[in-house]
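Complex shown without one protein chain; remaining protein chains in place.
Entry: chain A
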Amino acid sequence: MRPEGTIEVEETLRATLRDVLGLSPERVAAFDAATPLFGALPELDSMAVAGLLTELEDRLGILIEDDDIDGETLETFGALTRFATDKALQ
């Protein structure tokens, strides 16, 4: 089932970060909108970003163009959640 609401998208994003970066469920569950991601998580290097975006495409049934992503998209968990929600529910 593809996510159909904002909460489902946020939970999908949490699960994807956990699975792609190998983070513990507890750590990911503690993420809030202000939690910094790119530059703050050593696991999230450029190649991991590529894997994360592709896995989000698969799980959310969306297509992400390189131009869609800018410096702010991956800055915080809140920003990435907004981006994923806009894409998935548009």
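To be clear about the criterion, a residue touches a chain if its C-beta (ideal position, glycine included) is under 8 Å from a C-beta of that chain, and two chains touch if they have at least 3 such contacts; residues count from 1.
Keep this in mind: contacts and distances are computed from a predicted model.
Visitor: As a check of understanding, state which of "Alpha/beta hydrolase", "Nitrite reductase (NADH) large subunit", "L-lactate dehydrogenase complex protein LldG" or "Iron ABC transporter permease" is the UniProt name of the chain not shown.
Guide: "Alpha/beta hydrolase"
Visitor: Determine and list the chain A residues touching the chain excluded from the picture.
Guide: 1-2, 12, 15-16, 19-20, 22, 43, 45-55, 58-59, 61, 66
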